[in-house]
Structure formats: structure tokens, C-alpha cells
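Have a look at the structure below, then the notes.
Heads up, one of the protein chains got dropped from this complex, but the rest are sitting where they should.
Chain nomenclature is as follows: A and B, assigned in order of appearance, with residue numbering initiated at 1 for each chain independently.
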Amino acid sequence: MSTKQRLILAAACVAAMLSACVPEPADVQGASVERLYTIFFIVAAVVFALVAGLITWSLVRYRAKPGDELPKQFDRNLKLELTWFAIPLATVVVLFVLSAGVLGEVNAESPDPSVIVNVEGYQWGWRFTYEGSGVEVIGDADDRPEIVLPVGRPLTFTLDSADVVHSFWVPRFLIKRDMVPGQQNSLSLTISDAGVYRGVCTEFCGLLHSKMNFVLRAVPPAQFESWLEEQRTIDGDG
Amino acid sequence: MATVDSRERGTAVAPQHDRPKGGVVDWLTTTDHKKIGILYLVSAVGFFLFSGLLSLVIRAELAAPGLQIVGHQEYNELFTMHGTGMVFFFVVPTAIGLGNYFVPLQIGAPDVAYPRLNAFTYWLYIAGGLITFSGFLTAGGAAAVGWTGYAPLSSNTFSPGAGVDLWIVGLLLSGVSGILGAINFMATIFGMRVPGMTMFRMPIFCWNILVTSGLILFTFPVLSAAFAMLYIDRQIGGFFFDPSAGGDPILWQHLFWFFGHPEVYIMILPFFGVVTEIIPVFSRKPVFGYSGFVFATLLIGGYSLSVWAHHMFTTGAVNNPFFAATSMIIAVPTGVKFFNWIATMWRGKISMQTPMLFSVGFLFMFLIGGITGVFLASPPIDYHVHDTYYVVAHFHYVLFGGSVFAIFAAFYYWIPKISGRLMNEGLGKLHFWLLIIGFNMTFFPMHVLGLNGMNRRIADYSSASGFQPLNILATAGAGILALAVTVFLINFFVSMRKGEPAGDDPWGGYSLEWATTSPPPPHNFHRIPPVHSERPVFDDRANRGGAGAGGGPRGPGSG
Partner (left out) sequence: MVEELRFFLRIAVYLVVIGTIYWFVSYEVAGTLLLLFGAVATGFFVVAARISFQPKTPEDLAPRPPSSGLHRMTGVFGRYFAFDDENAAGGEPTEAPLALEEEGFPESSIWPLAAALAALLLGLGLVFGPWLWIPGLALGASSMWGWLTQLTA
């Protein structure tokens, strides 16, 4: 590797670190999360720069030198203290209001989902049942299940667990929801981009937790319909 | 001096008969708060080294996809016991150890309120630690349920074997130990302050230990109750958390986090206190906004009791906006503390010796951990990053970048008082730079990994995921961290044998521990200076017109 290549690699690493961004969202709800994250990130960067800058400035400017006298011993300023009580308060109030708005968006349930998938987690696999068609996709740690879903249609996942707590997450969707035994959760979203996405269990669920994965293939609606038909035939034959 | 009235002389303390010293029997039977403090600190560092070794194995395993070093079961045991050890047997006991040694000294008391209870508290902690970690010696291995022990995974059905039972019983004992210790601190602070030492003249460290003790009293009993219920479920056929028999797994999460979130503040508030002791001394100014600090600490303590379910945003079983609001608002008092720390340094005369160096490291690292905490308090963002490496990065920035940096600051600041010898500055600085480089190399990449979809508590990841480069970086960083801790240990052992004598007050300190000898006599003080402000030793130095009335750090390499 040449020096130049190394430099480029180093620059790429730094750039990757600095642009600590969420992955590009593949669903409509995820896009809202991404916008919120970006706002938080900008606010955070400003706060960090301000506070870190003040600390650095104090350290550089007010370093002790030999023979220094005792500095002026001041220790209070009520107005100043109230000011820096108010600034973070105002900041978090704004962030809270923004979060509450986005929370409403991503929690909204589709009133009329075009596909409902009942997802059941178990140690250490998944059972996906397409409501209405009866198509079932099952897979576990040794045999990763692959499901197919349509792009641009409102989807609802109902989430349940057969044993311990699991959690349903497709990283590119930017939302997850736990699968708690004895409690039915649901997650509504609309996929915006076609593609093949990795899905994982994010709640530690025992021995093979790291192998409890699935694959989600998002395809145009027509292709989805034909896949569903195909599966139904296979299921019917079997 | 004959004309000085009794007030200016300070409180004379009658000489006491010295307690017997030295020897194993003495250490086993001591009721001296200073010796118990040392026992606490040494044991806590022991647990730190052990739990740290576990994490090195974790990092080595994650350096490459596939399983090279340990299997799934062993990996799950490793991260469970790493978390348990660090939280319950290192960070909290270190706070209790420092409090044990320095709270009585700082308030001018000869000992804690209940010295024998104090000894019992320590031995109970050791008993709890031995039982918890003895799981490694059983046939089924140690507990492998995560330090949060979520039900129903922690039930007998899904985690049979003695490991989880030992984990439960060990933590029960250490929980009782914590409760007794908290009662002792409260009684000591409320009842044993030297005349003149009002509540609002106490060092901030004592205030923070007080609030920490309050939090322990509120939350440890809840944890103990939760563990008792889990034990009943496992051993006596109960079904508190068993959904198949009408129990509720979410109840476990409520109980655990009602303890678990205040626990985070139990682990950080004492170290806020440490940093608030160090920064004024090394800036040669009084702490800025004393009552603001106290107020902020009380607010953090109070708020922390009402934020627990932000760990449960994704369960679909809690009121997310309520907990988002309470969790975000807690950033306000923390922000106030930051501005007060900066104002304390502002226009000071800052000398960057090792205690100050680590305190500054704390400021920067904890700043990052605090900011990412606000991200996690926002439910939509938490929907994405919950239970990913982003969370792992966040709480390591809080607990390592925050607590551990402050713990090392406290060690460099107070070990001269405990031992009578200064630590080596050169090795201390080497330790600092290795630590901060290794720390950021290990944990900063985890933010990126988490955002890009690497979930927590996985023994393995696929080579197609693209996670490997940053994991290699993190593992290399962990190696540097190990090196940094080794440098600290070398520094400690060398300095204890050959270190420069510290004298009573190597830093030009403000609080009463610097008015006595290093190490202090068994009854703590020969003479206690009068207390007219929150800086009695500073006032005393000025009144006596000693060399450089303001004091200022001496130590090697100062100036």
C-alpha cells in the first residue's frame, strides 16, 4: 500500500467516524427517524463544540505560571447560573417537542394495512405467517428464514414470542419493537426502497442469540403477489 | 498566638489510645474506617482487573467473524459477569471505599457512625462477590443472562443450573451490604460533623455521597425484592415473571430498571463529587456555584427515580413521552454542573498534574457520554439504537470515560494522603495518555457499529456485515487500555516503595483531610482547623500566613 493510499484510507476512516450517521432508511417511518437524528446530531455537535471549546480555552488561557499570585477568589453569580440553567432547559424542551412529534408518526398504526405478517420469535428462530393467505416462513439459527414484502404498501407486523423476550429489528428500517411473551405488540411501516435487508433479534435471548437472524427482501407489489401465490402453491402441495 | 481566642485555634482533639496495627488479624478485625476504606478500594480494584480480563476475552473474540476463542455459552457468561462485576463489585464499592476513607476526614469526624457495621458491610460485599463469581466453578458455568437478567430468560426453564442462583444470591448479599453502607454514610454525615461544619460548608464530595446513599436506600431494596421474587420463581415454584402461568415479564423490567437507572447515578454522582473536589484545588479558586452544585445533585437524584422506563421504550408497554420528558430534563442539572466546572477553572491558575489531567479527561469523555444520552432519551432515535453497540458505547463513555477516569483522578489525588507517598507524575501522565487513546479507540467506533446495525450481546457477526474493521480497531484499543492499567499498577507499586514523601498537604487542598498527617493517625486529627467556610484548610493557611497563603499544588513537576 502506497503512502497516498494510506492517506486516503486514513481520511476515509476519519470521515466515517465523523459522519456517524444512521444508515440510509429503507422505509417511510425510518426517514422521519433519520430527520430527527440529524437535528439531534447538529444540536449535539454545537453543544459539544461550545462546551469542549470553553474547557479547552480555560485550560490554555488560565494555565498557572511560576510565580503566579493567587487568582481572584470569586465563586458565585446568580444571573449567570440562572442563564446556564435556562439554556439547556430550552434546548431539551425543543428536542422533546420534536421527538414527541416524530414519535406520533412512527407509532401510528396503518388503519388498513395491505399485508399483515404475524411474527413469532422463539429460541432461536422466527415464524412469519402472512395473514389471509396462510403462507408461513419458518427458519432458525441453522436455516435463516427469508421473507418477501411489497414496496410502497402499508404493512403491519404483529409481534409475539413463544418463550423469552426477543426483539424485531431490520437495521435499515430504523425502528424496532420487542417481542414479549404474553403480550401482543405491533409495528406498522411502509417500505420505500426495494432491496435485500438483514433482520436481527436485538434482545438477548440465550445461547444462540447472535444467530437469530432473518432476511427481508423488499420487491415491487406485483412481484410480491406472484411470490405469495408461488408460496401458497408450495404450501398447498406440501 | 496567645491572644488568639479559642475559635481561631480550632477544635482540639484529645489524643486517643492508638488502635493495634499491622498483621493479618488486624486487617480481618479492624473497625477503623480508613482501613476498611483501603480494603474496599483494594478489593474493588481486584474485581476491576478480573472483570477487565473478561472483557479482553470478549474483545479478542469479536476481532473476527466466527468463533475462535470461546463458544456461545462461554461468551454469554463472559459479558454477563463482566457487566455484573464492573457495576456491582467495582464502581459502586470504589465509591463506598473512597467515601469510607474520606467522608469522616472531610467532615472532621474520628470515624463513621457505626464502625462495626461498617466492617460487616465490607465483609458482606466480599461474601457477595465470592458467591456471584463462584458460578464459574460450577458445572453449568456462571450466569449467562446478561447483567440485566431479563425474565423469563433468567427462569429455571430457560437458564437451569446453579450459575444464575449464585448470581442472584451474591447480588442479594451485596445489595444488603450497599443498604447498610448507605445508612452508615447518612448517619455519619447527619450526626458527626465537627462544630462549624454546617451542611452547606460540607465538601461537595460529601454531599454527593449523601445523595448517592439516599438513592441506594430507595432503589437497592427494590432490587433485592426483584431478586427474591426471581429466586422464588426459580426454586419454590413461583410465577411472578412466568407468562405461561399468568406472570408478567414486563414487571421484572420495571423492578430492575427502577433500581437500574438510579444505579447509573449511584455510579456517577460520587465521582462528580471527586472531580468537584479536584478542579477547584488545581485551579486555585473556590468551587463556582456551591449551592448550584448541591441543587443540581439533588435534582439529578430526584429525577433519576422517575426515568427508569427509558430502558423500555421498545417494549410497547410504557408511556414513552412521559419517560422521554423526565429523561431529557435530567440533562439540565448535568449541564449546570458542566458550566460550574468551567466557571471554576475560568480565570484560575490551572496546574495540570495527574489528578487534574484525569479530571479534564473526565470532562471531555463524560461530555460525549452525556450528549449521546440525550439521543437515547428520544424514543424514535432509541427505536433505532436500542440494544445496539451505540448503547454499549454510550454507557462506556459514562461509566469508563466518566466514572473510571474520575476514579483514577481520585487515586492520584488521594493515594498520597492514604499512603504518605506521591505517585510518580511521569508514569501517571503516560498512564493518562494511553488510557484516553485506548479508551476512544475501543469505544468510539462502537457508536458507528451500533448505528449501522450491530446488535448487542452477540458472540459472532457475519463477515458480510462489514463490521470487522471497526471491531479490529476496538480490540486494538482494548489492548492499549490493558497496557494503560498495567502502567498504573507499576506506578502504584513503584511509588509505594520509592515515591517522594507527600507531606500533609501536597496539593494545597481545601478540605479537612489535608489538615491532618499523611497517613492520618488512628483518631484522624491532632488538630482540626476552625470551619468558617467550605474551605477550612484554605482559610487556615491564610490566617496563619504560611508560605504562599493560597497554597497551590506542590508535588513533583509543578510550576
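Here is the rule we go by: a contact is a pair of C-beta atoms (placed from the backbone, for glycine too) under 8 Å apart; a residue touches a chain by one contact, two chains touch by 3 or more.
These figures come from a predicted structure and were not determined experimentally.
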Q.
Can you list the shown chains that the omitted chain is in contact with?
A. B
**Q.** Selected residue (touches chain absent from view) among B:Leu28, B:Val42 or B:Ala245
**A.** B:Leu28
Q) Of the residues listed, B:Ala144, B:Ile204, B:Val294 or B:Ile342, which one is in contact with the missing chain? A) B:Val294
Q. Touching the left-out chain: which of B:Phe50, B:Phe136, B:Phe158 or B:Tyr231?
A. B:Tyr231
(Q) Take the complete complex as the reference. Which residues in chain B touch the chain that isn't displayed? (A) 6-7, 10-11, 13-14, 16-17, 19-20, 26, 28-32, 109-111, 115-120, 122-124, 126-128, 130-131, 162, 165-166, 169-170, 172-173, 176, 190-201, 210, 214, 218, 222, 231, 235, 251, 254-255, 258, 290-291, 294-295, 298, 301-302, 305-306, 308-309, 318-319, 321-322, 326, 522-523, 530-533
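Everything that follows uses one rule, which is that only the chains that are shown with their structure count from here on.
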Q.
Help me check something: in the complex, which residues belonging to chain A touch chain B?
A. 16-17, 20-23, 30, 32-33, 36-37, 40, 44, 47-48, 51-52, 54-55, 58-59, 62-66, 68-77, 80-81, 84-85, 87-89, 92, 95-96, 99-100, 102-103, 106-107, 123, 163-165, 167, 169, 171-172, 174-178, 180-183, 185-186, 198, 200-211, 213
Q.
For the complex, give me every residue of chain B touching chain A.
A. 72-73, 76, 144-146, 150, 152-153, 157-159, 243-244, 248-250, 283-290, 292, 314-317, 320-321, 324-325, 328-329, 331-332, 335-336, 338-343, 345-352, 360, 363-364, 367-368, 371-372, 374-375, 378-381, 383-384, 386-388, 444-445, 447-448, 451-453, 455-462, 465, 548-550, 552, 559
